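Only a single protein chain was left out; the remaining protein chains are all shown in position.
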Amino acid sequence: MIFAVMVALLVTMVLALVRAFMGPGLYNRILAINTFGTKTVLFVAVAGFLFGRPEFLDIGILYALVNFVATVAVLRLTHLQDPWSGTEGGEAG
Amino acid sequence: MSVIEVLSGVLLAAGALALVSGGVGLLRFPDFYTRTHAASVTDPAGAGLILIGLLLRVDAWDTAVRLLIILLFLTLTSPTATHILAHAARRDGVPMWQEGDRRR
Partner (left out) sequence: MTAFSLINIVLLAILVATAVTITRLRALYEAAMLAALFSLVTACLFVLLDALDVAFTEAAVGVGISTVLILGVLALTRSREAVTQRRRRLPGVAAVLLVGGTLGYASLDLPAFGAADSPVHSHPLTEVYLHQSQEAVGIPNTVTSVLASYRGLDTLGELVVVFTAGLAVVSLLGPLRRRRPTRPERPRPIADFDLADYRVIRVVSGGLLPFVLLFALYVLFHGEYGPGGGFQAGVIFASGFVLYGLVFGLDRAQRVVPHAALWSLVTLGLLVYIGLGMATMLLGGSFLDYDVLAPGNPATGQHLGILVVETAIGITVASVMTTIFFSFAGRGVSR
């Protein structure tokens, strides 16, 4: 059963990867890479169970974290090219 | 096979199905926003189902705590990331797909 989940994960990784390669544009790629990152977190967790090594899970926590930091960073830093005024601020969320 | 194992198997299968359907959606949907929909719905759902499925197979409490922490992190960060992503794309003027448009 766990191996089937692993295969599903690898298939999803490849699908997300194809989207990340095709783009088009920055946002499609970030979306695909973010999805891919979630899959790697699950990959590490599932691999820990598949090979009987639960200490892999520590690494899964780290992946979840760095994946989020990278996504926030790319959104924040790519928006420097078109600095829009902050007056619209606060309406979001 | 105990009830717990069957339940875990069902959860894992459901999670795997959610993940693959999300992957197909990410690849096949016509524009960025629909793809966001595919990814953002299936990502936490699949992750949650799989992690809970694994949680039912745990034999040590510290492993269970780690799984729960991963679950917490993913359920918080993954929707947030897709949310700000879609938001930033909208502000950037990424066009929305309409009936009859070419796929982008």
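Letters A and B mark the chains as written, and numbering starts fresh at 1 in each.
Please note the rule applied: a residue touches a chain if its C-beta (ideal position, glycine included) is under 8 Å from a C-beta of that chain, and two chains touch if they have at least 3 such contacts.
What you are looking at is a predicted structure, and each value in this text was computed from that prediction instead of being measured.
A.B. asks: Give me the chain B residues in contact with the hidden chain, please.
C.D. replies: 69, 72-73, 76-77, 80, 83-84, 87
A.B. asks: In terms of residues, what is the contact footprint of the unshown chain on chain A?
C.D. replies: Answer for chain A: residues 3, 6, 10, 13-14, 17, 20-21, 23, 26, 29-30, 33, 36-37, 40, 43-44, 47, 50-51, 53, 55-56, 58-59, 61-63, 65-70, 72-81, 83, 86, 88-93 touch the chain left out.
By definition in this document, only the chains that are shown with their structure count from here on.
A.B. asks: Between chain A and chain B, tell me the centre distance in angstrom, where each centre is the average of that chain's C-alpha atoms.
C.D. replies: 10
A.B. asks: Over in the complex, which chain A residues touch chain B? Could you list them?
C.D. replies: Interface residues on chain A, with respect to chain B: 1-2, 4-5, 8-9, 11-16, 18-19, 24-25, 27-28, 30-32, 34-35, 38-39, 41-42, 45-46, 49, 54, 57-58, 60-61, 64-65, 67-68, 71-72, 75, 79, 82, 84, 92.
A.B. asks: Quick check on the complex: what are the chain B residues that touch chain A?
C.D. replies: Touch residues, chain B against chain A: 8-9, 12-13, 15-17, 19-20, 22-24, 26-27, 32, 35-36, 39, 43, 46-47, 50-51, 53-54, 57-58, 60, 62-63, 66-67, 69-70, 73-74, 77-78, 80-82, 84-85, 87-89, 91-92, 94, 104.
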